[in-house]
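A single protein chain has been omitted; all remaining protein chains appear in their positions.
Chain IDs A, B and C follow the sequence of writing; residue 1 opens each chain.
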Amino acid sequence: MQRYLLSRLIQSVVLMIGVLVLVFFIVRLTGDPARLMMPRDASPENIQAFREAMGFDAPLHVQFFNYMRGALTGDFGRSLHYRAPAMSLVVERIPATLELALAALFFALVVSIPLGIIGGTRPGSIWDTLCRGIGLIGQTVPNFWLALMLIVFFSVELRWFPTFGRDGLRSLVLPAIALGFFPLGKFTRLVRASVLEIRNEDYIRTAYSKGLLEQHILTRHIFRNVAITLVSIVGVQFGYMLGGSIYIESIFAWPGIGRMVNEAVQARDFPLVQAIAVFTAGFVVLLNLLTDIAYAVIDPRIRYEN
Amino acid sequence: MEKKKIIGLGLVFLVMVGTGTALAGGGREAPAAPVSTLRVAVPTFPNSLDASIAAERNAQNVAWQMFDSLVWANDQNIVEPALAERWDISDDGTVYTFHLRRGVTFHNGEPFNADAVVYSWERGTQPHIEWSDRWGRAKSVEAVDEYTVRITTEEPDPLLLGVMAQHWNIIPPRYTQEVGDDGFGQAPVGTGPFEFVEWVREGRIVMRANPNYWREGLPRVDQVIFRPIPESSTRMAAIQTGEVDIVNRLTVEQAEALEGVPGVNVVTYPIDRVFYIAFNNLTTGVDQPTEDARVRRAMNYAVDRQAIIDSLFGGRAQLATGLMTESNLGYDHSIDPYPYDPARARRLLADAGYPDGFEIGFAAPAGAYTNFEQVAEAIQGYLADVGIRTSLDIMESGRYWDLEAEKALPPLFGDSWSERSGESLPRLLGALGGWDASFSAWSDPTIDDYLARIGVTVDQDERAQLYRELHQFMYDDPPFIYLYVPETFEATRDNVVDYMPRAAEDYFLMFTYIR
Amino acid sequence: MNSNVNSNKNDKPILEVRDLHVRFDTVDGVIYAVNGVSFDLYPGETLGVVGESGSGKSVTMMSLLRLIPEPPGRIVSGTARFRSREDDLDLLQLNMRQRAKIRGNRIGFIFQDPMSSLNPLITIGEQIKESLERHTKWRGPEARQRVVELLEHVGIPDPDARYGNYPHQFSGGMRQRVMIAIAIACDPDIIIADEPTTALDVTVQAQIVDLTRRLSEELGIAVIWISHDLGVVAGIAERVMVMYGGTVVETGVVDDLYAHPRHPYTVGLLGALPKLHENVPELVNISGTPPSLFAAPSRCPFEPRCPWAFKTCRERRPALESVQRDGHFSACWYDMEKDKPREVRR
Partner (left out) sequence: MRIDAIDQRGVYSPLRRFMKLILRDKAGLFGVILFLLIVLIAIFAPQISPHDPLQQNLRLSRQPPAWQAGGTWEYPLGTDNLGRDMLSRIIYGTRVSLTVGFLGVLIASTLGLVLGMLAGYMGGRTDSFIMWITNLFLAVPYLLLVVVVASILGRSLLNVILIFGFTNAPLFVRITRGEVLRIRKSGYVESAISLGASQGRILFDHILPNLIGPLLTVATFEMSGMIFYEAGLGFLGLSVPPNIPSWGNMLSAGRQYIQFSPWIAAYPGLAIVFTSLSMNLLGDWLRDVLDPKIRRSA
């Protein structure tokens, strides 16, 4: 297992270096980052001054070297808009986004697992229809649209939840539902499909042939195997939620990273965009690593490799 | 909105004696001591709470509740004393001597004195400060004694006091040095009506009343909480549910919808921004019919701007009569907007030698301003009615502004210009400065002459007179098709009293309270 | 072996299956998988069931305790009387709970692919213990001890250490031993072994066959051994049942049936026998394809491939009829012995 984890770790580091390179080039996609970062009505002199100040006038390989050196020490330059080290701004927003994403994940899992299992164990039943329906709706309703609808109905009409902000548990409910709806659909479909699939596995037939009861087979034999499939997608969905939070955090004025992406993009604050991109990519790479570890914990076939 | 009548002092270069109570305005039942909490939604996340670094209007609005400058511009854009009790201006208009208010302390107890002013200026002119060019209008700032400061300018600068009022936030030297500029932006200290309590990053900014504020009886609430809410529909929801007391930057439709909502008052007022279709006599417009003033006047007659305003903006905008707005110094109220008169437009075109009209290029930016694409399309239609055939090119705004700066747009192009200084001079210079100005495609010696004179006239009255003359000149020989001055839409809970935003969309919450 | 057969004759069958019909509803049409199968199983005997894939041999046996996927599978009719020391009941009439009490307890199962028949995420010890805890009074450490004994019994070396291993740490043969341990854990009356050696290589096959035979004898368990491999069946079974197209075409005592096959299909199978030991695909010298099962059989299912087929074969379905020797039955209109069509009573 150590060897497995070590190789995964090395892969992750190599991937991260790649991400740094990728981000470097994306920001230079239009050729002139200074032009991109400066206000549209900036004078040519100001742009030139800025170009020099940011080192964009240096040859590309020098820029790249400086960028990588900074990146490796966690220095992604200063945010043009917030006038603070870009990475520390990102780090400040982590708790809010993490809180929202975890709440959304919790919501999605708590609803989807029972639903998917009921649907998967009773294909064709009314529960299955419900399960498939929710799976589809979750995947077809845009989350920002849902968010607005939730505000109109639950905040303005019913006054059950606050319309915006991050003030305790109550304020978390609507954003978490809005953000968790897409993964909810995904998970429900996945759990259902994987229950259906596992139920066709030979070892489930073996379990039945042992006279084990439905309940026992579900909890002992199907659950754990579903968990493996789920683990593989939870990480991916978490990454997607970072994307979805761009909308949800903007609509609910949730002070997290997603909101900051929007802000930074609007303000053309590309040092900040760069830092966010590297950070979230790093986060996703870390998640993948955690997923691999979780795999190893759940799946003995990996745990006992070598 | 209720306009307050302020006892103003007309001429700035008279020695001024103002007192805090004179500024208090018309609060009918203002509480004796600050009570309750005011919750204000802001549409952006402030980048900094240091007014010299706060990048845009909304961040500045938040920051300025904690600061004072030496002078203050009232609702009428008349400059009044603030941290300076009075000031003298030398005869050549380049040396200002400010006599500072005594006994004022910063929120942290540091004394306010001449050193603080000098320090603030020295820091403000450093290049990393967002508004360093505004501080840089003064060539030097020296402490004469503890309560006297001498400020010198290169040339007479009629806008200096206005700019100081807008941008010169006086900061405590010791504290600022201690925490550095970044730290100061996170937790600022000023002399203003409210003092900083906490900034929960992007969630809320909390301030409480400054108990020792030098303006007696102010502020009137003991706590202000700013809540950033970027999404306008969420702001609208939040004012309906009463989660906040004041919201701004609503759309006209939202404002209309809120009008019937119990507990909510809608606030609308024209802002200091003018929309126009510009002509070009420098590059692409050379030798075009639009070089003839009659043609340009004809085009002003040809467009039914009131219809555009009524249909696209629900009637919530004002017709522009020039590049100035009502809130600007020297705005001539006697000038009526061009009426919609296509017959007259055709006659003028015929006089100019174009009885059958002509063809000309026309461009407008996409997505930059509310409904502006539609405005351009409507104008295209109206011009076609009098025979002027335009090829309208609506382009992506980034490219548009690049071309505009290169003076490479077609001879007709639409844009707008906002101004925050209360005077129209910067806008006039920017839009009509000829080759010297990035976004100008027009040069007229008469206008140049006026602008040069206004630029060195420190006397407010004289300046106003020059503005009035220029206003008339630009009406008779229009370098633009004047379009409209938009309104902005805000809302408050109905128990909010004396919330008085101005044309630059700024506000001072020290007068505001909750009934 | 023979003595065993004889003693069985005196007992009542432990399992009596009569006229079993099973169908599958698929997109391509209804598959008539089992069409009126009847057979008996006597205590302690080993019954070999042979036939090509698709002959309905697995479906027949799995249907008894409803281990076929339902839907698409559907048991249309039939009875399966199970008679042991404690029980006397029709397996096909049981409800879910009652069935679960029989499965793994009175009737154990061994499946074809030991690689996929064990849950990869659960230790093999737990997978055996599960069965014990479900059906017996053994719990906790005692159950564990019993599992270790079982492992030892099926020939797993170092069983105590192996208890906590996962299936992937076992070879195919070892896993099949684990499956056998599961099957015998609760001391069942019957074991149904569904091609238990097909996925294994030849040497391991032999070991598993030996193990099963030994255990069946030691514990007196009746075994239904499903295989397409007549050679393997010859080595383990006392009686053989040959299935084709969802019907039993011939049944009899092994030696008798091998020496005197009375059904053309069996003849074909036996003709292919020598090659089977080299693991060559079955039925190489029976030309034609296995029957289409998309219609209810109205004639002899083997007729299209049968070299002896004649008019009656195309018109009516033959029933199992006793042929001369005791316990030897064949379903064919053609009398191989006399080399002419059988006399048909109308």
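Please note the rule applied: contacts are C-beta pairs under 8 Å (C-beta built on N, C-alpha and C of every residue); 3 or more make two chains touch, one makes a residue touch a chain.
From a predicted model like this one, the values you see are computed outputs, not experimental measurements.
If you put the hidden chain back, the residue from A:9, A:26 or A:110 that touches it is A:26. Between the chain not shown and the residues A:190, A:234 or A:273, the one that touches is A:273. Contact with the omitted chain, checked across A:15, A:98 or A:298, is made by A:15. One chain is missing from the display, and on chain A it is touched by residues 14-15, 18-19, 22-23, 26-27, 29-30, 36, 132, 136-137, 139-142, 144-145, 148-149, 152, 156, 239-240, 242-244, 246-247, 261-262, 265, 268, 273, 276-277, 280-281, 284-285, 288.
Residues of chain B in touch with the missing chain: 231-233, 236-237, 251, 253-254, 257, 310-312, 366-367, 371, 373-374, 394, 396, 398-399.
By definition in this document, only the chains that are shown with their structure count from here on.
Mean C-alpha positions place chain A and chain B at a centre distance of 41 Å.
Under the contact definition stated at the top, not a single residue of chain A touches 2 or more other chains. In chain C, no position touches at least two other chains. Those residues of chain A that touch chain C in the complex are listed here as 200-203, 205-214, 216, 220-221, 224-225, 228, 298-301, 304.
Interface of chain A with chain B (complex): residues 40-41, 43, 79, 81-84, 92-93, 96, 148, 151-152, 155-156, 159, 162-167, 250-253, 255-256, 259-260, 262-263, 267. Contacts from chain B toward chain A in the complex involve residues 44-45, 47-48, 53, 55, 128, 130, 181-182, 185, 200-204, 227-231, 233-234, 237-238, 240-241, 243, 397-398, 401-402, 405, 438-439.
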